[in-house]
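Below are the C-alpha cells for one structure; questions will follow.
In this view, the complex is presented without one of its protein chains, the others remaining in place.
Chain lettering (A, B and C) follows the sequence in which the chains are written, and residue indices restart at 1 in each chain.
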Amino acid sequence: MIDILYFAWLRERIGIPKERWETEAATVNDLVAELRAREERYALAFEDVSSLRVALDQELSSFDAPLDGVREVAFFPPMTGG
Amino acid sequence: MIDILYFAWLRERIGIPKERWETEAATVNDLVAELRAREERYALAFEDVSSLRVALDQELSSFDAPLDGVREVAFFPPMTGG
Amino acid sequence: MRIVVQEALFDPGAELSTFSAAVAGVGAVVSFSGIVRDDHGDLDALEIEHYAGMTERALSEQATEAAAHFNLADVLVIHRHGRLSPDEPIMMVATAAAHRKQAFAGADFLMDYLKSRAPFWKKEVRAGSADWVEAKQADEDALAEWSR
Partner (left out) sequence: MRIVVQEALFDPGAELSTFSAAVAGVGAVVSFSGIVRDDHGDLDALEIEHYAGMTERALSEQATEAAAHFNLADVLVIHRHGRLSPDEPIMMVATAAAHRKQAFAGADFLMDYLKSRAPFWKKEVRAGSADWVEAKQADEDALAEWSR
C-alpha cells in the first residue's frame, strides 16, 4: 500500500488530495498507467505527464524511477513558488 | 583662479584639503606639472598619477582633459566606498 | 539558518533587522522580498497551496547547499501559504556573507530555486474566476543557468 498525494489543479481534477492505493507497479510510469485505467478523471488528469512532476517520499524524482520501498508518491504540476 | 581639492592620503600628504590656485594650464596634466614643480610634497604626492583620479567640476574626468572654464579640480586616490 | 513556512503575515523589514543583528560583523547582507501583485486591479486574493510534509525539509536542504556553495554565513527563508491579499508580502530570502557578490549570488540562486523547485502552487482568485498560475519557462532557464 502506498499513499498517493495530488496538488493544485491535479488535486482539483481528481477530486481528492490523498488516497491509499494497493499496487505492484515497478516504476512511477507503471503506477500512472494503473491510475489512468481506473476512471475517466484519472485518465484526463494524467493525459500529459510531461506537464506533471513527481516526488517520491518527499524528494523530487522522475517518472521512470522505481517504486521499491516508496511509501508516499506525490503528483503535481510544475511549482510556482517564490 | 581655480579651486583645487585633495582627498584621502593625497590630502594628508599635501597637508591641506583645498586651495585656490592661479593657473594658465591647458589640461589636467599641465596643472599636475605645475603643482609638482611647486614643492617637494607636491612632487611626492603626484609622483604616480596612474594611482590617482581627477574630477572636474565634480564630474569624474581624465588627466588629458582640458581645463577651459573649469572652476573646481579635485584629486584623489581610487574610491573605496560601499 | 532559519526556514519558516507560515500562513501569517510578516514584516520583511523587521525580519531583516533580526537577521542582520544575528550576523553582525559578517559584512554583506542581501534580502529579497516578493509582494502579491495586482497588475490589473482586479485580484481578490492569491491562494498558495503547498506540500506540507516536503516544503520545510526541501527548503532546508537547498538553503544548506546554497550556504556551502556560496560561502554564506547565514540564510533566512520565509514563505507563506494560504490566502494572501494584494500588496502583502509572499516570501523573503536573506543571505549574509563576507563578500557582497556571494551574498547576491546566494539570494539570487535561492529565489530561482524557490520559483521552480519548492513545492508551492499559486492560484489567482478574481471575481468569477480562479486560475492556477502557470510555471514560466524563464524561471526554469534561470535555474538552469546556475549549473552551466
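Please note the rule applied: a residue touches a chain if its C-beta (ideal position, glycine included) is under 8 Å from a C-beta of that chain, and two chains touch if they have at least 3 such contacts.
All of these numbers come straight from a predicted model, not from anything done at the bench.
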Name every shown chain in contact with the chain that has been left out of the document. B, C
Provide the residue numbers of chain C that touch the chain removed from this figure. 11-18, 20, 24-35, 37-38, 86-87, 89, 98, 100-101, 103-104, 107-108, 111, 142
Mind pulling the chain B residues that touch the left-out chain? 5, 7-9, 11, 55, 58-60, 72, 74, 76-82
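Keep this in mind: only the chains that are shown with their structure count from here on.
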When centres are defined as mean Cα positions, the distance from chain A to chain B in whole Å is 72
Per the C-alpha means, the centres of chain B and chain C lie apart by a whole-Å value of 48
Counting only residues that touch at least two other chains, what does the list for chain B look like? none
Per-residue multi-chain contacts in chain C, two or more chains: none
